[in-house]
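Handing you a structure now.
Shown here: the complex without one of its protein chains, the others still in place.
Every chain is named by a letter (A and B) in the order it is written, and numbering of its residues begins at 1.
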Amino acid sequence: MTVSKSIESMQFASIGRRALLGASVGVCALIGANMLFAQTPPETPTGQVVVGLSQEPTAFNPLMAGIEVDETIWMQIYSPLWYSGPDGTLLPELAAEIPITENGGISQDGLTWTVRLRDDVTWHDGTPFTAEDVKFSLELINNPDFRAGNRMGHELIEEITVTNPHEITWTMREPYAPYLALLAATYMVPRHIIEAADDPHTALATAPVGTGPFTWGARASGDSITLNANEDFFGDGPYLERAIFRYIPEQTALYAQFRSGQLDATIGSGIPANYFAEAQDLPGLVVEAVANPSLEIVMPNLEHPALQDVAVRRALFSAIDSEAIIEAIYYDLHRPNVSFAPRESWAYNDALAPHVFDIDEANRLLDEAGWEMGAANVREKDGVRLAFDISTTTGNALREQAQQLMIETWRAIGAQVSINNMPAAVIWGDFYRLSQFDTLLVGTAFRTGMDPDPSNRFLSTAIPAQGGAGANYMQWQNTEADALLQEGIVTFDMDRRREIYHRLQEIARDELPIIPIYQYQLVEGRKEGLEGYVPNINARHNSWNMREWYWAQD
Amino acid sequence: MSNATLAPAAPRIRLFQSPALRRFLRHRLAVIGTITILTMVLLVVIGPWLMPFEPTSTNIRNRFLPPFDSTHLLGTDPLGRDTLTRLLHAGRISLAVGFAVMILSMAIGIFVGTVAGFYGGALGAALMRFVDAMLCFPPIFLLLAISALINPSVISIIILISAASWMEIARVVEAQVRSLKERDYTVAAEALGARDRRIILREILPNAVAPIVVAATLNVANAILAESYISFLGFGVQPPTPSWGNMLQDAQGYLRSAPWLAIIPGIAITLAVTSFNFIGDGLRDALDPRMENR
Partner (left out) sequence: MTRFLIGRLGQSLLLLWIVSVVGFAILHLAPGGPMSQFAESGNMTQADMDRMAEQLGLNRPLPVQYAQWLTNIVAGDWGVSYRDQQPVLRIIFSHLGATFELMLTSTVIAIFIGVWVGVLGAVWRYSLFDSVATIFAMVALSIPTFWFGLVVIWYFSIELGWLPAGSRMTPGDGSFANRFHHLIGPALVLALVSTAIWSRYMRSSMLDVINQDYIRTARSKGISEWRILTRHALRNALLPMITILGLQLPNLLSGALVTETVFSWPGMGRLFLDSINYRDYPTVMGILMFTAILVLIGNLIADILYGLADPRIGGRAR
């Protein structure tokens, strides 16, 4: 998110989230012929919602490491300074307004940030929320003894000053444009509770206290988490009296529970693609495909003797029948995308050459590059055989089907590919992080928070296998890309950044450091009558606005 | 200890002239089980040669064909591969895993059990305490933990199931050896100056064959089941190689739309495991000396 983009968000913010939501509900009303008028939320929190999750939320300190489902709980209990709406605009939460250059929030050189805070916020235990809490949270992240989940951006902070209880200022070592977006997923923690605790790591583990729309109820470990409405919430809502998140590890059971009405909604990667068509016809349930920023790609190890040849990567790309994979294996759920940016991103370049499945073209590319057909129909060049492994996490039936289809078409161009799948805890260990793989079939995102900056994934200094500190596991090194990425980080002008990332996408499309297959959509469902659900590609989970959910009244 | 040492054991108990065989043949279920297994082995060995399809060749247009509806006798899977062809190839893998695990865990179990039982003392105690400790682990922990150590392949799956299933055999053998060691003929052989190896191979093991054979049969059954559990938990034989376990795992997502995909390998597993259990039951009755006077 950039400063100028934030100006738009200011306008949206003045209209308010409820109005935004009302508009979308209104659209639904027009479409749904049986709905004569838009529903309105109840006066006091009413009813409960049971949401099914395929993973269990276990980390409740939002500044420690967590996965997607953990953030589902953070979103309800805690509040960030601001957050991102479905269209990418930033909406103030604990902050009174979004800091931008125009309102003096961010200095011209991008080094000094000033944030004004709301003065009507209290923690769930009644203690007032102040700028000291923000200072404490940011300092805790950088505390060397604290196991912070992510210090990206935060580590650039030099000095934090509380100018008054509702205003805070900090300076940064260097300008960092993605920080605005990163702060949209940084939740503030209560200073008075953590300071009083023996260990900051366990302080919020059993009874988290935040400023969010729901308060902690109870947790049945391995089963469910119950949250209650925060009647004193400073924003709109919540309209539900209770929200229950239920962990159901088995996909068949999750789907069966949703189908039989034991769950009111299933959010995230719960319903697999093979149930999509059937689920859409279920009476009394609304099931839809919602956009997700993750991309399914083949990640080649660019230090592999065969895969380092760009001609090989182009040939492999041509010889993937993406259309068949999307249509047959995933029942047309996902959408093609040849970029590393999601189609919804403001930085997405829609002028890239589309993917064409063409075995002949792939063979021509390899012939041209000097890869000659050798023994057992495997191509060779300079003693290097076109043979490699493809790995992914075990137990994902649909992915394994996709692998087998790819292997079939790759065999037709003289590439000998074997499947070598591993359990998640193994594959994402050194195998992934120290680039010990040949190729990986992986679903991942190339951005920083919701900012389009992919430098953590693409910079040549971000290769852990070569001593770098980022996540450039394919070991891509490209001088022009490096320069573009460096410029993008320190540039606050959105139009210039868009140009930078468009060019970067062209380079990636041409060099194929990652071989794109499709962009994800998730199947999410809810009972009819559950109003207020709005998917948000800029949130890590679509329970982001649960405070605005409510049951329609008859 | 190699498998060959078991060979001279057979004549010792005179299986083929003994009442044991008669008792076994009287056990109808055991006979049915034996016939079923022999038929299955024959089918998976010869069957694939007769099938016009390849187990790995996909045809996405012909996916999810139901059984008995086309040239694909048992229908096709989500990638349009012939289910019967895959079932036969998978049978080769699954049965081979079962037998190989049996041989490997027998070898380990008999070796550890014999050494512990024969020499006793500190060595024996240490070995048996180790066996006890291994039995304290939930079998699934051993399977999961070891499968994380080695990349899944047919060989590694054989090794890891064996590693989790040799302890019971070691216990059975140790108990047998320990009691046999005190018997007259062993003591006599020892008095005549026979060497340990000879006493173990010629005198003790042949007389411990009965419980070992029973345990071996049940071991095959458990190994086939274990293979399917490992596949269910996502650590099984790698695609595209089919096994009964991974066929069952792949079918989970289609229980409603294509139930036969789950039913066919499920029946194959149940049939094979039941047959081995029947055989084991029959062998136990047949080889149990107490049965003589019943």
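The rule is short, and it goes like this: contacts are C-beta pairs under 8 Å (C-beta built on N, C-alpha and C of every residue); 3 or more make two chains touch, one makes a residue touch a chain.
If you're wondering where the values come from, they're calculated on a predicted model, not measured in any experiment.
Novice: Of A:Ala412, A:Ala469 or A:Ala483, which residue touches the hidden chain?
Specialist: Candidates A:Ala412, A:Ala469 or A:Ala483; residue touching the omitted chain: A:Ala469.
Novice: Please identify which residue in A:Gln39, A:Thr112, A:Gln280 or A:Asn456 touches the non-displayed chain.
Specialist: A:Asn456
Novice: Would you mind spotting which of A:Thr169, A:Thr186, A:Ser224 or A:Asn274 touches the chain that isn't drawn?
Specialist: If we include the chain that is not displayed, A:Ser224 is the one touching it.
Novice: Just the residue numbers, please: which parts of chain B touch the chain that's not shown?
Specialist: That gives, for chain B, the contact residues 28-29, 129-130, 132-138, 140-142, 144-146, 148-149, 221, 225, 228-229, 232-233, 248, 252, 255-256, 259, 262, 266, 269-271, 273-274, 277-278, 281, 290, 294.
Novice: For chain A, which residues reach the chain that was dropped from this view?
Specialist: 48, 50, 56, 58-61, 64-65, 67-68, 145, 147-152, 201-202, 205-206, 220-224, 226, 242, 244, 246-250, 252-254, 256-257, 259-260, 262, 423-433, 442, 444-446, 449, 456-457, 462, 464, 468-471
Just so it is clear, only the chains that are shown with their structure count from here on.
Novice: Roughly how far is chain A from chain B, going centre to centre by Cα mean, in whole Å?
Specialist: Centre separation, chain A to chain B: 46 Å.
Novice: Looking at the complex, which residues from chain A come into contact with chain B?
Specialist: Within the complex, chain A touches chain B at residues 251-252, 272, 274-275, 278, 324, 328-329, 393-398, 400-401, 403-405, 407-408, 419-423, 425-426.
Novice: Taking the touch rule as given, give the residues of chain B at its contact with chain A in the complex, in rising order.
Specialist: The contact residues of chain B facing chain A are 56-58, 60, 63, 78-79, 147-148, 151-152, 233-236, 238-240, 249-250, 252-257.
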